[in-house]
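A protein chain is absent from this complex, but the other protein chains hold their places.
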Amino acid sequence: MAQRVGIVAVAQTKYHPNRADANEGELAYEAIRQVLQETGLGFSDDGDGISSAVTCSQDFWDGRTISNLNVMSYVGAHLSHEDKVAEDGVNAVYTAMAQVLSGKHDIVLTVAHMKESQGDKSIIENAAFDPIFLRVLGLDFLTAAALQAQRYMHRYGITAEQCAKVAVKNRGNAKRNPYAQEPMDITVEDVLKSKMLASPIRQLDAKPVSDGACAMILASEEKAKKLTAKPVWILGVSNCYETHYLGDRDLADCNALVKAARKAYGMAGVSDPLKELDLAEVSEEYSYQELLWMEGLGLCGRGEGGKLIDSGVTQMGGQLPVNPSGGMLAGNPNGVAGMARVAECVLQLRNEAGDRQVPGARLALAHGVTGICGQLQAVMILGTS
Amino acid sequence: MTEKPGQELLTVEIARPRPYRWSTGKYLGRLYKEAMENKRLVTNRCPKCKELLWPPQAVCGRCKVEAGEDWVAMSDKGTVIQYTYLVFPLWDPHYGEKLANPHPTATIKLDGGVYMVHFLEEKDPQKLKEGMRVQAVWKEKQEERGRGLGDILYFRTIEE
Amino acid sequence: MTDRVEKLRDLDVFIYHGKVDIPDTYSAGTVGSRFLIEIRDNKRIMGTRCPACKRVYVPARSVCKDCFGRMDEWVEVGDKGTLLTYTVVHVPTSVQLKEPPVAYGIVQLDGADTGLVHLLGEVDPDQLQVGMKMQAVFAEERVGSILDIKYFKPAA
Partner (left out) sequence: MANRVAIVGVGQTYHRSTRRDVNQQEMVGEAVRAALADAQLSAKDIEAVFTSNMETFEGIYLPDHLMVDEVAAFGKPGLKVCTGGTSGASVVAEGFHFVAAGLFDLALVIGFEKQDTGDTTAAITASVTPVWGKGVATGAIGEFAKQALTYMQRSGAKEEHACMVRLKADRGACRNPYAHLRLGLKSVEEIMKSGYLVWPLRLLDFCPQSCGACALVFASEEKARKMTNKPVWIADLITVHQEPFRAGSFGDPTGLETYTQEVAAEKLYKRNGITNPRRDICMAEIYEPSNWEEMSLYEHFHFCEKNEGWKLVEKGITEIEGEFPVNPSGGVIATNPIGATPTIRVAEAALQIRGDAGEHQVTRDVHTAVATALGGPNWTVMTLLKRSL
């Protein structure tokens, strides 16, 4: 990239199973007000203020057509530019970055918000399936993920214990993350004894229902340097669509992620991600996904996700800590999760991650997924230089 | 450019209501409470422009400042600014049926200053006019209230 | 479900239990209709073949994702095939067709290059194995829906 785009401030709500006390706007504003206060920025067209907001939410989850109406006042979009991206939050950051690089905006606010507690997960997810061939079968994302988990585990001999280790690691990491919803001291046995949801996925292999919001401010290189002493730069980014039809894919592969990662690494000049990255934050709605996504991200060979977790490389203190924040398994709403991954990378790269700080982190990867079995994969590489 | 005749074309009908538990949040919640308990309309005032916000909320969108807790009670009387009425029934997505409400919809300027959209009791188009004075007719039983503006059945024409 | 309102115990916040209810009518389209009609009228499962890469798609589609070519060659595939993956759902959801446990699988029918997602039946969940042979069981009364295949069962 000719120019660089910096993230100058990030904020999150604490993720929570049921924020019944707040509506969507109030929830989003908890994160928004922090980034506004931290930077002292407001909306204005003169080049010194925020001139655009990219919001990120889903009409189906808000239960409202044009769900960005819920946050209009709170993002300061009065007579200003606002756009809503209806995918996972990484894609909103990607969009905000494009707005800056296009030269149209110098400073952009982006916010993702979702209250999973207020909708019926199965009914909403079922509405994403082809209505003729798939929806009538009664599928939801859990069912589809279970089909993927079974295929993946069968093809590469991944074990339930290896998947459970992800759940143990991430919920354990969450103990040091004040934003996490489900910090837990659990063992592999706890996971394997937890309730079977859809074989082979058990309760503790799955992320909990979660409410929350995440906001950040992006700026052009010149503005970013003025706004903060610790800008975090977006060095590479891409996303990629898989086909909709589960039977058209080998679910043990994640080709869209391979493509997205290759492009993001290329932009960032990363040739050996396992060596060069200091940490990775990946969106694992289910424990098997962290292993599969590791393969897609090229952090291990195909089918070696299980070995990777066994080796301890992805533990805190390992060569490449994965999900120091606790990841999605510790509780993030889908749609916000990818932006929460970016936020954690920013905190780590700014050396502001408290007890879970990865020492000397300079290069980090954030990953987000949208849709059925990771149908839209997004990868962002962030760094301090 | 035209559909080929003769081929049977199938459709799949799906009627699956999506349930939600929407929260009023803190600010709109205050309006709900006052309506339910006291048949009273309240809202908060922007500290900068001093205008009443409607619905009550945490931020004044126009001034881009936090609105705070300057709460004001308003009269439930007002003046009709505009009205319209449905000639064809529309599907109500929140009831899952054709909207049967025969009441005209009006924009009413409450005496407190805010503009509110609600139903008029008067159904005869000949008797509707802009500038007519109206007052809220509340649901009598407290146990039926607790739905914010839904605690008002409609606005009745008043003589003053 | 009727709408109701609940006040939170310690806060002046209300929860509105309501719904969004808009019925939809989806078009199967020319290709999708023919696929369903073949099952309904002839208990025959058909795919479409890509003229460029020769892949056979089931259910029949009009476009090959790889080649972006239109597919109008129809190919009959078997009603038997191989189980690529499966799951048994143990928790009740609002969209399932029956009480759990509910078994789903992806079956690659003989002659097809893609898998068909469907329900599994007449099988002990513990007996399910990736790679086992499955067979379509057709509904007695068929109406032009993907559920005209009731489910797939282990092939004899």
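All chains are identified by letter, namely A, B and C, in their written order; residue positions are counted from 1 within each chain.
The rule is short, and it goes like this: a contact is a pair of C-beta atoms (placed from the backbone, for glycine too) under 8 Å apart; a residue touches a chain by one contact, two chains touch by 3 or more.
Since we're looking at a predicted model, the values are computed, not measured.
Student: Quick one: which shown chains sit in contact with the chain that's not drawn?
Tutor: Within the full complex, the chain not displayed touches A, B, C.
Student: If I consider the whole complex, including the chain that's not displayed, which of B:30, B:45 or B:147 touches that chain?
Tutor: B:147
Student: Of the residues listed, A:240, A:254, A:322 or A:342, which one is in contact with the missing chain?
Tutor: Once the missing chain is taken into account, the touching residue is A:240.
Student: Tell me where the left-out chain touches chain C, residue by residue.
Tutor: Counting over the whole complex, chain C touches the hidden chain at residues 3, 14, 16, 18, 20, 22-32, 61-66, 68.
Student: For the chain that got dropped from the picture, name the residues of chain B it touches.
Tutor: Missing-chain contacts on chain B: residues 1, 3-4, 7, 9, 11, 14, 20, 22-24, 28, 54-55, 61-62, 81-82, 84-88, 90-95, 99, 101, 105, 107, 109, 114-115, 117-119, 125, 147-150.
Student: If you put the missing chain back, which residues of chain A would it touch?
Tutor: Residues in contact with the chain left out: 1-2, 23, 45, 52, 58-60, 63-69, 72-73, 77-87, 91, 94-95, 97-104, 124-125, 127-132, 238-245, 248, 255-256, 259-260, 263, 370-372, 375-376.
The rule is simple: only the chains that are shown with their structure count from here on.
Student: Across the interfaces A-B and B-C, which one involves more C-beta pairs in contact?
Tutor: Taking the two pairs in turn, the one with more contacts turns out to be B-C.
Student: Closest chain to the protein's overall Cα mean, using per-chain Cα means, please.
Tutor: Central chain is A.
Student: Report the inter-chain centroid distance for chain A and chain C in whole angstrom, where each centroid is the mean of the CA atoms.
Tutor: Each chain reduced to its C-alpha mean, chain A and chain C end up 29 Å apart.
Student: Approximately how many whole Å separate the CA-defined centres of chain B and chain C?
Tutor: 42
Student: Using the touch rule from the top of the page, what residues of chain A touch 2 or more other chains?
Tutor: 20-21, 63, 120, 123, 126, 131-132, 136
Student: List, in ascending order, every residue of chain C touching at least 2 other chains.
Tutor: 11, 13, 15, 18, 20, 24, 26, 28, 32, 36, 95, 145
Student: So in the complex, the part of chain C that touches chain A is made up of which residues?
Tutor: 8, 11, 13, 15, 18, 20, 24, 26, 28, 32, 36, 57-59, 61, 65, 84-91, 93-97, 102, 104-106, 108, 114-119, 125, 130, 145-147
Student: Quick check on the complex: what are the chain A residues that touch chain C?
Tutor: 20-21, 63, 120, 122-123, 126, 131-134, 136-140, 142-143, 146-151, 154, 195-201, 243, 245-248, 251
Student: Give the list of chain B residues in touch with chain A in this complex.
Tutor: Within the complex, chain B contacts chain A at residues 12, 14, 16, 18-28, 57-62, 64, 66.
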